[in-house]
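The other protein chains are all here in position, but one chain of the complex has been omitted.
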Amino acid sequence: MMQTDWNSLPDEEFREIFRDWVDDNCPSELRYMRKQRPTYEEVKDWYQALSEKGWLSPVWPVEHGGMGLNPAKHMIYVEEWARLGCPRIPDHGIGLVGPLLIQYGTAEQKAEFLPKILSGEHMWCQGYSEPNAGSDLASLRTSAVLEDGHFVVNGQKIWTTLAHCANWIFVLVRTDKEAKPQRGISVLLVDMSLPGVTVRPIANLRGEKDFCEVFFDSVKVPAHRLVGEVNQGWTLAKSVLGHERIFLGAPTRPEYALGRLEKLATSRGAFDDPAFLSRYAKLRLDLYDLGSSFERFAKILRSGGELGADVSMLKIFNTELYQRITEEMLMLAGEESRYNDDLETENGDVDAMNLFLDSRAPAIFGGSNEIQRNILAKAVLGLPG
Amino acid sequence: MMQTDWNSLPDEEFREIFRDWVDDNCPSELRYMRKQRPTYEEVKDWYQALSEKGWLSPVWPVEHGGMGLNPAKHMIYVEEWARLGCPRIPDHGIGLVGPLLIQYGTAEQKAEFLPKILSGEHMWCQGYSEPNAGSDLASLRTSAVLEDGHFVVNGQKIWTTLAHCANWIFVLVRTDKEAKPQRGISVLLVDMSLPGVTVRPIANLRGEKDFCEVFFDSVKVPAHRLVGEVNQGWTLAKSVLGHERIFLGAPTRPEYALGRLEKLATSRGAFDDPAFLSRYAKLRLDLYDLGSSFERFAKILRSGGELGADVSMLKIFNTELYQRITEEMLMLAGEESRYNDDLETENGDVDAMNLFLDSRAPAIFGGSNEIQRNILAKAVLGLPG
Amino acid sequence: MPQMVMDDEDGELAMLRDSVAAFAENRPGPKTVRALRGDHRDMDTAQWTEMAEAGWLGLMLPEELGGAGLGIRHQAIISEALGRALIPSPMTTASVLSSLLLAAAPDSAERSRLAEGLIAGSAIVVPAIEANGHLVRLNGRREGNVIRLDGHIEFVEAAHSATDFIVLAEVDGKTLLLSLPSDCTGLSRADKEGVEGTPLSILVLEGCRVAPEKCLIDGADAKTVAKAIDLARVAASAELSGIASRAFEMAREYTVNRVQFGKPIASFQVIQHRLVDLWSEAEMAAAAVVNAIEFLEGEDEKASRLAVLAAKARASDAASLIARRAIHLYGAMGFTDESDIGLYLKRAINLGGMLGQAEQLRRQFVIEERAA
Partner (left out) sequence: MPQMVMDDEDGELAMLRDSVAAFAENRPGPKTVRALRGDHRDMDTAQWTEMAEAGWLGLMLPEELGGAGLGIRHQAIISEALGRALIPSPMTTASVLSSLLLAAAPDSAERSRLAEGLIAGSAIVVPAIEANGHLVRLNGRREGNVIRLDGHIEFVEAAHSATDFIVLAEVDGKTLLLSLPSDCTGLSRADKEGVEGTPLSILVLEGCRVAPEKCLIDGADAKTVAKAIDLARVAASAELSGIASRAFEMAREYTVNRVQFGKPIASFQVIQHRLVDLWSEAEMAAAAVVNAIEFLEGEDEKASRLAVLAAKARASDAASLIARRAIHLYGAMGFTDESDIGLYLKRAINLGGMLGQAEQLRRQFVIEERAA
């Protein structure tokens, strides 16, 4: 496995190297998948190709098998990935568990888990949300009580993405019921084959089973599966996100959707209707300007700066634009908006309803846009009360 | 002065009688005035014509010189008035003071004030708002202390419409500082020629001086100018509005503005642009549907019912539609949107900027739309907290 | 809470409303929707028969055809209630539109047969005369006594279950309204999956031969057909208005019960104002449908026409908007298939897309109004 100091390359050279290899190695049948969250089985070839090349994990340090990219190079990695229509891979291990362990894990934890993420042996999922703790994580109730060298875990997680295809889960659990709500939380790594773990997939609006409920019924988790200090889980969980918050604002989905809108419009002759043109122009320019704003934040990362809470504005604009584009698509579709099936055009099908339904999600998940606005009001605008 | 039992006439007959007389008697140079709030001097002829006919006050009982119209007939009165483009007259005396005194005034107060409202001798204005009590009337601070048979009034009112053209003001004053904020308020009738009353007009966005500040510096108001019980002013002030709240939702202004938009669009050939047509259609249908909803509430009045808090939905929709129409007008105007001057068309001028600026006001005054939504949330939807 | 408010002196409308509510109690709409979707069925024919027994089918058929001879006011109450309860059925097309087309036809054996079957629920008579907001006329050619039909029609509901279709054909420069048996030779069907997960069909006619007695109207007046479609639009609008009202109520209930940060989320001002706006939209939709009904009961043709266009546009947009926003207010739960709110959205889109889309109808309104 060849390793290079990627960060020392000029950006454009790195971009070219990365793009060429991806274009050669990402199977064409996996490009531009309709599914937003394919399972490991569905994208295994691509996962393994990346793994063998050593390019699976862009941000992990080189000593742990990652590429060690700085934020600027990481942006290029993500951009080219999106531009070439590569599918998202199950990335909780790479994106969340890895950084968590690298920062807070014991030497044993790193040695045990990191290689198995890279090999695809461990598929991870993330146990944060609970039925009564959606936007309000501090009120989570899944409990873990230390008894005889084991944490005994009881409770329920929900909206656990791809849990039914995972074999490990990292969970936020309450380890001190007396502490203030945001204290007393810890992070545990849990083998999902342990007795007492049950997974129930939940179908979404599009009929896909992306997320699950995960139930813990007196699951005995060895004490050495605790990450970091006990009761410090909240801080840990928040800290691993770092600069990657910017990607919530990356205009990938609206860009894809606008391309589909354009295809449908071209096929239906809608660009000859100034009424459509006018509405399309608004969407096109919103996307374009979102790009300019994204670039503003990207520049901060490239020059080695850190992102503030203000980056959330991208997430709000991004997810609401995505919805507006797909709403326009249904309007353009006319009576064809009554179809679940993709709409036929001379240049391939357009998944109008699929995108419309999918666009409902991002404004809700990853912190609803209302929560984002609350945070911006306080943390950026400094508003009272 | 002929008096008739108007309510016994069939609606359409009343409508015809009223319309014909108005059309014959409202001076043509006063029709469709640019000004929303003309002064008494500007519309004196029309005021006096109504007064002589006995039609100045649609709602007051016949024994007090009004027409005694029921809500259904009153709606017709207002509709025809608007349809014929008659100017608004200074109506605080007719619309507010009269009903207040008729319901709560002493026999002496009625005898003294009602005739002078009808004759135009007294022009009234309304002292409710204060600099720090806008939407939040309960926190008003203008004080009145009873000393030797006089209330000594100190304080300041603001947003007092046409105060500089009025000679009497009815004011909400605080007569008990110890009581809960909404208690301890009384209503006084104040002769504005009394020493210590000062009026300062405030220009609005359109450069017109519709409203004023009114200062009270130890103004001695005879005790018999109190209306109703002391400390009960809040209840009094709220009760006189009655069914007239529906008129805040009457689509008069958006209707007028849409007519102007249509005229401008016709002149500029904009109906040939499907993009304009599409946006116009949305506005047109919003206005049309507002009419249907208005009709729903009007029907309740016609059938003798009482309006609930839900009627405020009309005010919100109405005032926001008015803004959207005038915003579209500026868009249609193109670079002519840079003019304060009216825009020329083959069929007369269109006061685009005048309407655009005027449309800023109704969403603020008469209880801002945010306050209206707060009330609806509680009183109609029964939402918690 | 929002619903159509109409005079109801003898309490007839309230009774109709109650009868649908009682029906829905035993046959919860969302459950039926899920069952149909699971089996890829186009309608629940058993429930359709029950609706016939309840007297809801062919409600607007004149009494001489065995119908109840009721007006759009009564139909709208039923449609609104079906919308609220999310009871899936081809009511707008296979009951309202078919009835009105049959009512407009002169007396004939075929007309009587269809009317009788429609009322009883034994014949499922599906009109296939319109797509994308416009009439669709098949190519017809006389071959001796019979009429040969070619062409296709998209977006046909209940095409699997249909026993008969009603179609329009252009024959020798004249428009004919024809009845077409669903087992007619030369008639085939291509299915697409509709947004509710049930099939929407394209009827393809290749040399279908129809006997002359199947002709319901020989020389159909475009205005007559348009009027039938307008009434069907009002039925669809009422159903959409019911969907809008119920989706608003669901959003209200969910947010009142859902606690976050120690408070019901409906106590947050942003949520409250949003609910107020949704409520207002639902009220506007209901009032728009009532307005259309009242004009249709009057004499002014142009005013009725405009009122219908307005009602369908308003109700379509309101239902879809409210359901979308409700999903967002439900949070992650709204994005699940388990929650019924998504089913409301899908039905809103389905009905909103039929008989003309909001934007199209609005433009039509302005063009027709200005043509005066």
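A, B and C are the chain letters, set down in written order, and residue numbers restart from 1 in every chain.
In this section, a contact is a pair of C-beta atoms (placed from the backbone, for glycine too) under 8 Å apart; a residue touches a chain by one contact, two chains touch by 3 or more.
Predicted model only: the values in this text are computed from it and were never measured.
Listed by label, the shown chains that the missing chain touches in the whole complex are A, B, C.
Among B:M33, B:V152, B:I202 or B:I375, only B:I202 touches the chain left out of the display. Per the touch definition above, the residue from B:E121, B:D136 or B:D217 contacting the chain not shown is B:D136. From the options A:R200, A:R284 or A:R324, the residue with contact to the chain not on display is A:R284. In the full complex, chain A contacts the hidden chain through residues 271, 274, 277-278, 280-282, 284-285, 288-293, 295-296, 299, 310, 313, 316-317, 370, 373-374, 376-377, 380-381, 383-385.
In the full complex, chain C makes contact with the omitted chain through residues 268-270, 273. Along chain B, the points of touch with the absent chain fall at residues 129, 132, 134-136, 139, 158-159, 202-205, 207, 211, 275, 323, 327, 330-331, 333-341, 353, 360-361, 363-365, 368, 370, 373.
As a working rule, only the chains that are shown with their structure count from here on.
Separating the centre of chain A from that of chain C, both taken as means of CA atoms, is a distance of 41 Å. Mean C-alpha positions place chain A and chain B at a centre distance of 54 Å. Between the Cα centres of chain B and chain C there is a gap of 43 Å.
Contact of a single residue of chain C with at least two other chains is seen at positions 268, 359, 363.
Residue positions 274, 277-278 of chain B each touch two or more of the other chains.
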